[in-house]
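First up is the structure itself, then whatever we jot down about it.
With one protein chain removed, the remaining protein chains of the complex are shown where they sit.
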Amino acid sequence: MHDLVAITALGGTEPRVDTIAGVTCTEVPGVALASVAARLGEEANCVKALGDLIEAPTPEVGQWAGATISAFWSGPDQWMVEAPFESHEDLPGQTKAAMAGTASVTEQTDGWARFDLSGDNISSVLELLCQLDLRKISAGSADRCSIHHIGCFVLCRTPEHFSIYGPRSSAGSLHHAIVTAMRSAL
Amino acid sequence: MRYSGFRVIKEALTGHKGWKPVWREPEPKAHYDIVVIGGGGHGLATAHYLSKVYGQRNVAVVEKGWIGGGNVGRNTTIVRSNYMLDGNEPFYEFSMKLWEGLEQDLNYNAMMSQRGIINLFHTDGQRDAYTRRGNAMILNGADAELLDAEQVRKEHPYLNFDDARFPIKGGLVQRRAGTARHDAVAWGFARSADLHGVDIIQNCEVSGLRIENGKCLGVETTKGFIGANKVGCAVAGSSSRVMGMAGMRLPIESHVLQAFVSEGLKPVLPSVITFGAGHFYVSQSDKGGLVFGGDIDGYNTYAQRGNLPVVEDVCEGGMALMPMIGRARLLRMWGGVMDMSMDGSPIIDRTPVEGLYFNGGWCYGGFKATPASGHCFAHLLAKDEPHPVATAYRLDRFQTGRMIDEKGVGNQPNLH
Amino acid sequence: MTQTNRLEGGQIDRNTSLSFRFDGRSYTAHSGDTLASALLANDVRLIGRSFKYHRPRGLLTAGSEEPNGMVELRTGARKEPNTRATTIEMFDGLEAYSQNRWPSLKFDALAVNDMFSNFLSAGFYYKTFMWPAAFWEKLYEPIIRRAAGLGSLSMEADPDEYDKGFRHCDLLIIGAGPAGLMAALTAGRAGADVILADEDFALGGRLNSETFAVGDHSASEWAAQAVAELSSMPNVRLMPRTTVIGAFDHGIYGAVERTGDHLPSLPAGKPRQILWRIYTQKALLCAGATERPIAFENNDRPGIMMASALRTYANRFAVTASQRVAIFTNNDDGHRTAADLHAKGVRIAAVVDVREDAPSSYDYEVLKGAQVTNTKGRHGLSFVEVSLPDGSARTLDCGALGVSGGWNPNVHLTCHQRGRPVWNEAMAAFVPGADLPVCMSVAGAANGILSTHGALQSGAEGAAKALDLTGALPDLPEAEDAPIAQTPFWYVQGCKRAWVDQQNDVTVKDVKLSYQEGFRSVEHLKRYTTLGMATDQGKTSNITGLAIMAEVAGKSIPEVGTTIFRPPYTPVPIATFAGRMKGQEFHPTRLTPSHYWSKERGAVFVEVGNWLRAQWFPLPGETHWRESVDREVRQTRASVGVCDCTTLGKIDVQGTDAAAFLNRIYANGFAKLAVGKTRYGLMLREDGMVMDDGTAARMAEDHFVVTTTTANAVSVYRHMEFVRQCLYPDMDVQLISTTEAWAQYAVAGPNSRKLLQKIIDPEFDISNEAFPFMACGNVTVCGGLRARLFRISFSGELAYEIAVPSRYGDALMRRLMAKGEEYGVIPYGTEALGVMRVEKGHAAGNELNGTTTALNLGLGKMVSKKKDSIGSVLSEREALVEPDVLRLVGIKPLKPEDKITAGGHLMNTDGPVDAAHDQGYVTSAVYSPILNSNIGLGLVKNGAERLGEKMRLVSPLTDLTVEVELVSAHFVDPEGERLRA
Partner (left out) sequence: MIINHPLLGPRDASEFTYLGDAALIDRPDWQAENAADAFYEYGYLRDNPSGEHQELWYHEAGDRSWLVVTRNTLTHEISKVELARDVARARGRSK
């Protein structure tokens, strides 16, 4: 086992947590990611293989699905697979094996920083951050959007729990945007 | 009628009864030596120079609406000659010299105000590019100065030097640049052309070009056919539409550029300022309004209006650069349709059709070019050869690979 | 003596007493007041000065259309110029100052302009100030500029915060008057998602200004009840203090919510204003109407106001502008004002009605068929002169005159997508035309329906129609249903200095002069006289000016033209459009994996796009950046240095057609690149210019890792997706960016292999034989961490780039530094990187400037003619292959210490120095500590054939002339032996 110590996207050794008026923003470093893009002509097999991997129907456009290993739609015939980092640091390898040549798989674990929002009234925070029509968003939604000029994924786990993925290098700016929106809206 | 301070006083004392219409409202004749399509700044300037400099008196300008209602009446009024490339700089410096004598030439006060322009830079790469540009300006007989951050701060202490995401490293200055009263430019050229016998025909839309055996014989208009030995097209914004009547496809797309003006304020900006790390340029008008703009909306359009994202983008640039304007209010926004060419530079040239000449592709640099564009187009129409400072503005330069690409973004008009 | 003009009743809270200051004097007010109503209550009529003649001005209106009553609100960095007193919600401690006057409001020096007004007629400045030419710049213009402008900025950064937000709904209702409220009730009860926005802080619109009944309640009580019901509906969102500023494409509306302007100071973290982008299926415009004035001699004195404004001040704010008021009207609405004021105990001097058949009154005198011919009073109205039908004259003592010329529908937002209002002869006003913005409809007074009942009904119907509601409409409350008959009366004949546009000082005389001089279209009229160009966008003046022009032209109003309105509906602070994107937050900041470590090392950072990169790493004692950079270069070339190159774009290219795809993308060939090998690739735009360069490493038969320059990472990815989706849709290729996923470090210098061997796990052989120049592969480091190794060199040294997952980047850098101690390893920044690449003659940003071809850069041979690749055909155009095209060369000063300048131009050693004799220019210039000389790269006409030639480098901009020699661009190790070592 290697002996290099990881730091979080915000540069800490521990995840950052901010709570304002009942809403909590938590930095979530403990997630492994792998992208899946179906090979030409293998789309159907890819969907099946991915479904088997996440033990759930492969998510449709704008959705996420799964449990320990889950996936969300990221583009036409493309998905992002999520799993706990501790247990699945080799998610890309595992996914590649599972897809059995039906898809191109790429490690994305450290391409992204994740912040989870939990609490009531999250929508009043999100409406200051992104253009998503929150009326149409419910548990299971996964949308790409732009937050303060940063391209992000917004996943609705439950109406009281959202995950926001943004590019790791911009984690500081994204975190600042989220927390100022919380101060403003709550 | 000659304008002067004495005249103003005399009229004031006699109830302003003596003022005459600034231009006649003639009906079109059956035939002219030269018909200029487009009563905007460039068309009217062309008529002025044709009649005053090149002795062409049998000339008509046909305008589909009211003169000066196009981009000359909806721009940010900036005048400068700070270009980098050989094909451009001599032309714009020629234009600058014409601006400097325009009031006297026209006997009309277009309020040319040489307040200077500063192009700020924020990276070493930008500094190198501006150094190359400044040198090119000087080598072409124009004026240029390079300021470092401290010198910029002395002249513009209100800029954001302390909390800037992209710190100001300096600026390229042209002192002779400035602004002019855009409407007055159109009116002044119109008045002069009219005095020299040019027929300015408003509300006369061109519906077709009469072309026989590859020769252009005149224009079909809403006021009937008007014959002409030569037809010059100066309708930037609608170039593709008009030249399409001659079956031509152009290296041009039409895009909208939005412009903005704030409520009137006591003087705050000494000169024209352009931001190097965002889309924002600004000056202050004689009336006190901050006149500013940024990037084009970026999609093909003929609608003279834009959308919110660009408004926000421009104001973000403004706040990043000079946060003291935050509480000034944006009063009005409007859009002008631009001829965006394939290399960001204009075209003044003959066409494959004999007797048909084209002037367009001004992107959003057309206002400052108005006098030189008119002068050079008049030269081409009168002498059938390009004016020495406009030889590079050829229609076929894209085929031969002689692009004049100041920005270096290639054949994508919305990036110029 | 305070609030002498305060009346009974009204919707103010008399229990709260607020104190405020105007021009330094203290006054009191109540919550519910505006600054305007509070000033009137305290008998302050003189509030400002006009733009051109500096005439004394007071309030004209009670709303956002106010042209005169503008002040500088608040102090210090929060000073807000040109703020309409009529829209300033009173708060305790409010401070405001009059503007555009010197030295004081009462004694304004520039009021002399008024005496010379005859010389300052419309457009006079176009005709003079031309001689002598120099005087315009030096003398005339500065004077004009100082006189012009209204309020002044603080010149300090705006300290407040602003937000942007996004809301979605089925129906956006703009305006909460009778029509808007009824529409909201109708839509809300039907369950639709509704947003009801109104610029006022009290919803209800005109209902709050009237005394008549709606249903069994007073108008304002009914409004309050409606608001109460609406706020109980979860599907309805009420947005008071919110101005819908513009109608944009496809049902997007801009709205500004003033969340903090009514507060003495903002709570921490809360915004002053929010710019909302509202996405709606349908919009219903219920913006009401604006009363229009009548022009007569000296109609601009403080105290002369719109009749409906007097009514609003009396009924809503319990204030009268004066204890003695006269009315001048051409319609019954003026009489309504007289009746309401009379009922509140205000003396009505008389109602002057231009109509012979005007209604009579028992309560006050009505002068029928009469007109106001002049007014008097220096800083405020003292009496008006009236001419009676029989030709005789009357003077009326009064401190206020209410003027009513009828009502203009507020059609502004219907024009925002170039829609043109149409002239309605019956009501002598412009009403919304047919070409409305998509999904917009109009109800109530905005649609020309000038009765309360009509407004309620059209509001209900409008909402039902917009939402396709079936079933009965809600019952409408009883309300007055007396549409105002409007017969046009624009101005009193014979008047001269009668103001049409009060703020810009445009008079009836100016409009006539404009016609006389040929400026006869409405566009020319506006531009020549500046009519309607003031901060009120002509809300109270455009139509009148148009009507006067029509009369002198002997045309109908539509013939003269229609005036359209542009966004924003009312002016918006620039900061509101910027939101949070200012200061450090202007753009997102991207940090490299070694950022925190670099900071500890005291690195100096530089912005590269949105990235922050270490520029150099100063050591204690190093006083000048050159010392640090020279050391970094020397030490790297002498031993080993490490540079964070994570910012380079990395794109994962996979698929069975990956190689074929790259063959199209790159000008040079990639089909035959072996697995485990890397190749330099040159990417062209379709126009033949170089787009980008980088490397592509073949990790597997069907897997490449492509790198791009930092600057072009985004555009190259976009370009590759275009080629994949639009040009070769049947290629089996998948793309994804991995730039952020991997921390990638360049390890360069003769000791780089030795250093890496201490990091990379022993089972991986990276000897020169096993892992030669341009090799690539997967390895593990530090005991099993997955990593990628590329043997590529930008510095020209034996060098590698090693990549690990970003979270371990910080640790890897620390490890490299620790393990490298024995070699004196150093980190180097972008400056040293730049020096070393120039020493090697590698083209970078300054050379890849978008106008250079492969040939220009000396890479012409890389463009394969044996295959189809983007840009190859157009790169062949005649002018791009002429013998004397620019070619990349090295540039060396004859005296090594001579500085050379990027951006300097190259001239032959003899002959003139001018543009006509320009031979090229210097693209990059650095000091080479290896060669102990300044060196540079440049593009020179036919340069490749001119090596060894002496030239003059001139930079007149920086007063520099240097003798230089053209040399090979490869200053260091031209044979490339070091990188293969």
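Order of writing sets the chain letters: A, B and C. Residues in each chain are counted from 1.
One rule holds in what follows: a residue touches a chain if its C-beta (ideal position, glycine included) is under 8 Å from a C-beta of that chain, and two chains touch if they have at least 3 such contacts.
In this text, all values refer to a predicted model and were calculated from it rather than measured experimentally.
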Chains in view touching the one left out: A, B, C
Option touching the unshown chain, where B:Asn307, B:Thr351 or B:Thr370 are the choices: B:Asn307
Sole residue of A:Gly11, A:Gly62, A:Pro159 or A:Gly172 that reaches the chain not shown, by the stated touch rule: A:Gly62
Contacting the left-out chain in the complete assembly, out of A:Ala6, A:Val28, A:Ala56 or A:Cys145: A:Cys145
Candidate in contact with the missing chain, chosen from C:Glu632, C:Glu686, C:Glu740 or C:Asp810: C:Glu686
Of B:Lys20, B:Lys215 or B:Arg241, the one touching the omitted chain in the full complex: B:Arg241
Subunit A residues touching the omitted chain (full complex): 61-62, 74-76, 78, 131, 144-146, 151
Interface with the unshown chain - residue positions in subunit B: 238, 240-241, 249-254, 298-303, 307, 309, 342, 398-399, 411-414
Subunit C residues that touch the omitted chain in the full complex: 248-252, 277, 279, 438, 657, 660, 686-687, 714, 718, 721-722, 725-731, 868, 872-874, 876-877
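Note that in this section only the chains that are shown with their structure count from here on.
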Interface with more contacting C-beta pairs, comparing B-C to A-C: B-C
Centroid spacing, where centroids are CA-atom means, of subunit A and subunit B in whole angstrom: 49
Intercentroid distance (Cα basis), subunit C paired with subunit B, Å: 23
Whole-Å gap separating subunit A and subunit C, where each centre is the average of the chain's CA atoms: 32
Touching residues (chain side subunit B, partner subunit C) in the complex: 3-5, 7-9, 11-13, 16, 19-23, 25, 66, 68-69, 73, 86, 89-90, 101, 103-104, 107-114, 122-123, 125, 127-136, 138-141, 144-146, 158, 160, 163-167, 181, 183-184, 187-188, 262-268, 277-278, 286-288, 303-305, 307-308, 311-312, 314-316, 318-320, 323-334, 399-403, 405, 407-411
Subunit A-facing residues of subunit C, complex: 161, 163-168, 193, 268-271, 274, 277, 279, 580-581, 585, 587-592, 595-596, 610-611, 646, 652, 654-657, 702-703, 730-743, 780-785, 804-808, 810-812, 815
Subunit C to subunit B touching residues, read off their complex: 51, 78-82, 118-119, 121, 124-131, 133, 136-137, 141, 144-146, 148-158, 160, 164, 246, 248-249, 252, 254, 275, 277, 416-418, 509, 513, 516-519, 521, 523-524, 527-528, 530, 534-535, 537, 566-568, 571-579, 581-587, 589, 606-608, 685-689, 845-846, 849-851, 874, 877-880, 901-905, 913-915, 918, 921-924, 954-958
